[in-house]
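Sharing a structure with you now.
The complex appears here minus one protein chain, its other protein chains still in place.
So that you can tell them apart, the chains are marked A, B and C in the order they are listed, and the count of residues begins at 1 in each.
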Amino acid sequence: MSGSGFGKLFKITTWGESHGKAIGVVIDGCPSGLSLCEEDIQIFLDRRKPGQNEFTTLRNEDDKVEILSGIFEGKTTGTPISLIVYNKDHHSTDYGNIASCYRPGHADFTYDSKYGFRDYRGGGRSSGRETIGRVAAGAVAIKILKELGITFTSYVSSIGELLIDFDNFSEQEIKTNPFYMPDAECAKKAEEYLKSIMSDSDSVGSSIECIIKGVPAGIGEPAFDKLDALLSQAVMSIGAVKAVEIGDGISVATARGSENNDSFYVNNGKVDKKTNHSGGILGGISDGSDIFLRASIKPTPSIFKEQETVTNDLNDTVLSIKGRHDPIIGPRAVVVVESMCAITILDLMLQNMGTKLENIKKIYN
Amino acid sequence: MSGSGFGKLFKITTWGESHGKAIGVVIDGCPSGLSLCEEDIQIFLDRRKPGQNEFTTLRNEDDKVEILSGIFEGKTTGTPISLIVYNKDHHSTDYGNIASCYRPGHADFTYDSKYGFRDYRGGGRSSGRETIGRVAAGAVAIKILKELGITFTSYVSSIGELLIDFDNFSEQEIKTNPFYMPDAECAKKAEEYLKSIMSDSDSVGSSIECIIKGVPAGIGEPAFDKLDALLSQAVMSIGAVKAVEIGDGISVATARGSENNDSFYVNNGKVDKKTNHSGGILGGISDGSDIFLRASIKPTPSIFKEQETVTNDLNDTVLSIKGRHDPIIGPRAVVVVESMCAITILDLMLQNMGTKLENIKKIYN
Amino acid sequence: MSGSGFGKLFKITTWGESHGKAIGVVIDGCPSGLSLCEEDIQIFLDRRKPGQNEFTTLRNEDDKVEILSGIFEGKTTGTPISLIVYNKDHHSTDYGNIASCYRPGHADFTYDSKYGFRDYRGGGRSSGRETIGRVAAGAVAIKILKELGITFTSYVSSIGELLIDFDNFSEQEIKTNPFYMPDAECAKKAEEYLKSIMSDSDSVGSSIECIIKGVPAGIGEPAFDKLDALLSQAVMSIGAVKAVEIGDGISVATARGSENNDSFYVNNGKVDKKTNHSGGILGGISDGSDIFLRASIKPTPSIFKEQETVTNDLNDTVLSIKGRHDPIIGPRAVVVVESMCAITILDLMLQNMGTKLENIKKIYN
Partner (left out) sequence: MSGSGFGKLFKITTWGESHGKAIGVVIDGCPSGLSLCEEDIQIFLDRRKPGQNEFTTLRNEDDKVEILSGIFEGKTTGTPISLIVYNKDHHSTDYGNIASCYRPGHADFTYDSKYGFRDYRGGGRSSGRETIGRVAAGAVAIKILKELGITFTSYVSSIGELLIDFDNFSEQEIKTNPFYMPDAECAKKAEEYLKSIMSDSDSVGSSIECIIKGVPAGIGEPAFDKLDALLSQAVMSIGAVKAVEIGDGISVATARGSENNDSFYVNNGKVDKKTNHSGGILGGISDGSDIFLRASIKPTPSIFKEQETVTNDLNDTVLSIKGRHDPIIGPRAVVVVESMCAITILDLMLQNMGTKLENIKKIYN
């Protein structure tokens, strides 16, 4: 039941529905002494804000975040940080048949099965707006990690059949095009491609990659709380994600050991790796090289094409979804993936500090 | 630090190293009243036991499980069940350069980074033998789920470039060939293929699929403890897994919404789906159809080819691994994937019982 | 660090400081289908509201609760319930020497030690106002428990040297006098007594008792999550509590076994007890008789007498606290104790439903 919390020491709890009064998150366990203001968080929320271009829903939301607790004189106090975003554009009159029938690809049916009824307004709790809390908390985690020298590069690596070309990779480009793609040429093609999808009343899938630099070796726990295991939970828990890959991902299934193993060598007096098939994680623990993760995102389930479905009183019916919907989920989900990765890594870093007796003595003596 | 526990209500804690005295698991929260004896667990452990054919390590272990607590007069009492398997075949003299250098693809370097030193005997805690506890606990979960009508079909779906043909699918066949493949013809080819890999002193990757039938709609929690999110953590936490897919997995990234959405229809007075691209999970909650999961398994990192690496006192070196190693991990990992899925689902089912006020009243009034 | 959460399945997370913008709680895991409106919660908050009589602080707060999520069409949906109370009466200019010196009996020094600095306005997070979130969540738990036939009687049983006389016990009286005492005569004496304490610029301790009727036998977990162990954590976590007793409490230390053991007998075809020295709990599990708990509450640390203390730059100083403070904590804490007991019991009841295999089958088949 209580599945809205994530993390052990840097623990977040998200709440709120698409068309309720507000959406928010409580961060319990943020270290004290971090400079933090609303603008630090807002820039991340703006990356997932709707209505920014013709490829995102027209829903008119400012998504302005307000800090309600945990900050004093511009710094985190170590006590819970409560963040809230009020929902502005409810459009609460116009749900029609959504209330009484189950949209394919959505959680309408499963919520009814679980709870006996559901808040059908805009998907309620299962709406993409649930990720606002994740991104707000992620902004805080990313700020702390940045002070420790850890940075994130996240982007859309494919839209439908269009894949980015790594020869064109430009980190700068990611912020320039509406699809958060690092390849300008591919982004240009995507524009045409998505227009054709939209004119077809359809949607399409995509994939997101996240590269994390600067994580020291030794982060992650053996057995069940492996760094890759918790990253998988974190990223798979984002609504539309259907696959998570670490390092070479599914291609390890066809690789040979002699190809897949990364050779170690001594580089400037430190252990380094000649390749990074492992994606920066060995035995569930960071190895000091870049962490690489890929998520596969399903197409937006809300499409304008007619679809067969059933009503909640068990009659077959045909559904035409109206309203406003992104033809693709990936671009707005990039910052969500990045946020969940940051929260996971920070939490494991906090846990990691008690690993060696010598570190413990360093703090307490 | 405390990453060796998994689950909230059906909670397992595994312990033990490859070459320590014993390996084990404590199951805390097993419901009372279940008939349980050592043989129930042994049949699952036997599926991952080494030394069963020419494609697995020759390590000579019986892997006989002993129940130390939690059972009275043949039934679970509801108190912790402690299960132990003594390590028999230590070969504890022969570690040579493993102690002083980092094997590529293994966790030697990351353990040293994290803890300052490591139990280098056979990989210590990061050995595949750590999964013995998972399988022993999984056997208990699978037995309970079976009483609720939930069953598992798990198998190797590819070895290197060899993929099973679903037209040849035979559940019976899975137990017949040494690779746990449901396609006899593919298994036959795999035999030749693996012999050539072995003669090449190399290893190869594989993939495992798990189909779970009978899970009622409504299992899994919204937000972070989604059924697919926790399955991902559970399966990604198995040593060699580098990707987890649910339903159509990575192919959703290239699909259109109109293809990917599963239409609902009324079937015998109940809600059913015409297709199952979602893999039995919508919005993180089971939808009543089969749950489908795929894991990609990396090649065995221990290969006999010479490999470049470094010593733990930071000198470049060349390593030749000796001893006995499986050329492929997948077949023996099938039962581990199945076990982790079962533990995850049972735990979420126990959590789910408090979801509706009417259910709570059913128990207490 | 993340200590602001309590409970496993009915999980609450509180946030907010005395003089921040707002105070609140998120309830994650509330069962669906419960009728719930703000008034249900407000009546509990009103029991701890300041400014209600001459014996409580004059701080002018309405403490009006607002539901931000988790309710749809008047019923809980099963998703997180976010509750907020805006702080109205900040008086934020007037902290003077509180900012720079450590008040005896308060957490000023320990917060500085832990976090490096603190929100000194009105005690920040360590203020009694932190309990607003507990009471709001407790109101929800109490409502659910009431539907299951479980009720609470909570009251002040002593103020300083004044003890209630059980011969005068009147449940009705509890709501009548300003001290929530069940003995009208004792309450009358307390009025005079407290006036003399106040005129002395001092404060005084008190004790609270809570009787819980209707908890079925079988609630609570063996070992560490015993019902009495978790009740102790829950109640001791309330700011000023310094002792928790179950049943006969400290007097068991002088009792003989033949006195302390409660004889069982058959009463109307059910197992009953002739006495209840155990306070309704045996081996950490409810035995079906009334649960009895007592908490000892320290005197309000904010007193108007001059006190010796130190500044945060390590100089000895003398402190005169000004402003508005209750001379006694007990009366306003009664509803907090009751709330924490309710949250604990509901959480354990939800966990308990998976205890017997037959119950599990009842839900799923």
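Keep this in mind: a contact is a pair of C-beta atoms (placed from the backbone, for glycine too) under 8 Å apart; a residue touches a chain by one contact, two chains touch by 3 or more.
Everything numeric in this text was worked out from a predicted model, so none of it was measured.
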Omitted-chain contact residue, chosen from C:Asp40, C:Asp62, C:Glu191 or C:Asp225: C:Asp225
Of C:Pro50, C:Gly122, C:Gly138 or C:Pro301, the one touching the omitted chain in the full complex: C:Pro301
Of B:Gly124, B:Gly218, B:Pro331 or B:Gly354, the residue in touch with the unshown chain: B:Gly124
Among C:Gln172, C:Ser199, C:Ser263 or C:Asn365, residue touching the chain not depicted: C:Ser263
Where the missing chain touches chain A, by residue: 8-10, 29, 31-34, 78-79, 144, 147-149, 216, 222, 349-351, 353-365
Residues in chain B touching the chain absent from view: 1-5, 7-11, 13-17, 20-24, 26, 28-33, 66, 68-70, 72, 75, 77-82, 84, 114-119, 121, 124-125, 350
Hidden partner chain, residues of chain C it touches: 1-6, 14, 102, 104-107, 109-111, 113-116, 125-126, 130, 158, 160-161, 197, 202-207, 216-226, 228-237, 239, 242-266, 269-271, 274, 278-279, 281-288, 296-303, 305, 307-310, 314-316, 351-352, 354-356, 358
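By our rule, only the chains that are shown with their structure count from here on.
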Gap in Å, rounded to a whole number, between the CA centres of chain C and chain A: 38
Whole-Å separation of chain centres (CA-atom averages), chain B against chain C: 45
Chain A and chain B: spacing of chain centres that average the CA atoms, whole Å: 26
Contacts with two or more other chains, residues of chain A listed in rising order: 1-5, 14, 114-116, 125
